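Only one protein chain is missing from this complex, and each of the others stays in its spot.
Right after this comes chain A.
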Amino acid sequence: MIIERNTDIEIRLLIEAIYLKYSYDFRDYSGASIKRRVLHATRQFECATVSALQERVLHDPGMFLQLLQYLTIPVSEMFRDPEHFLALRREVVPHLRTWPSIKIWIAGCSTGEEVYSMAILLREEGLLERTIIYATDINPSSLEKAKQGIYSMQSIREYTENYQRAGGRQAFSDYYTAAYGNAILDSSLRENVTFADHSLATDSVFSETQLVSCRNVLIYFNKNLQDRAFGLFHESLCHRGFLVLGSKETLDFSAYSDRFEALVKPERIYRKL
């Protein structure tokens, strides 16, 4: 029998309290990472113990929203892993073309960088007009930023390089207006995008889709929760639909591995069998 240390007990109680009070379910996230993030937040909020943090979170919804910024990892980039987007363009787009209308689900879209990257790629391939993109996340502040589509000029410089390596056909600056050190992305890119609050841990499937992109989200889940998410994707995808994951994520250790085939293995592009 494992005797748990105080901190581990307190973290479990905090996660349970968050679930009971706010219905956000972190119980099946990877333990090591949750622990680090809770302890980091505990220090940042100058709480002496995790229990003290729990008391504040329980009694103050504003405090919970702040803690959520630590528990979710709101980091993203446009055209993150350019080779991945290049492979999408080359290997997946030709198949997408064969469908009269296309629905894409970007699960865990964070602050929107991935959504705009996908929209740019589809526009350049002439597919954006007939595509609907559902962009979902559990973090309301991230979704708000995603809807605005404003990123710092400093990060845009990095994204420009990514865009070019991802096979971009235009000048990247065609897609934004610079103002006060920020880049405001062309709002027509999100005309067919619906941003919505949706949790892979607690919600169910809401639409049939041809492609699901869930990148750099599943590494934060344990195997059970990963399988729940794969189950949702499998249910949502149409026959021969596409599932794309982050560069360190794989179906290999999952109960769903035999329900998909790898189309471009190194880029984590799979197809429903």
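Rule of thumb we're sticking to: a residue touches a chain if its C-beta (ideal position, glycine included) is under 8 Å from a C-beta of that chain, and two chains touch if they have at least 3 such contacts; residues count from 1.
The definition used in the following text is that contacts and distances are computed from a predicted model.
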Revision key, fill the gap. Should one name the undisplayed chain from "protein-glutamate methylesterase", "Propane monooxygenase large subunit", "ABC transporter permease" or "Peroxidase" using UniProt, the answer is "protein-glutamate methylesterase"
Review point. Of the residues listed, A:T42, A:N162 or A:N216, which one is in contact with the missing chain?
Key: A:N216
Review point. For the chain left off this view, which of A:L13, A:V75 or A:A196 is in contact with it?
Key: A:V75
Exercise for review: Decide which residue listed in A:K35, A:H95, A:K147 or A:R259 touches the omitted chain of the complex.
Suggested key: A:K35
Check your understanding: Residues of chain A in contact with the chain that isn't shown?
Key -> 8, 30-33, 35-37, 73, 75, 216, 218-220, 222-223, 226, 248-250, 252-254
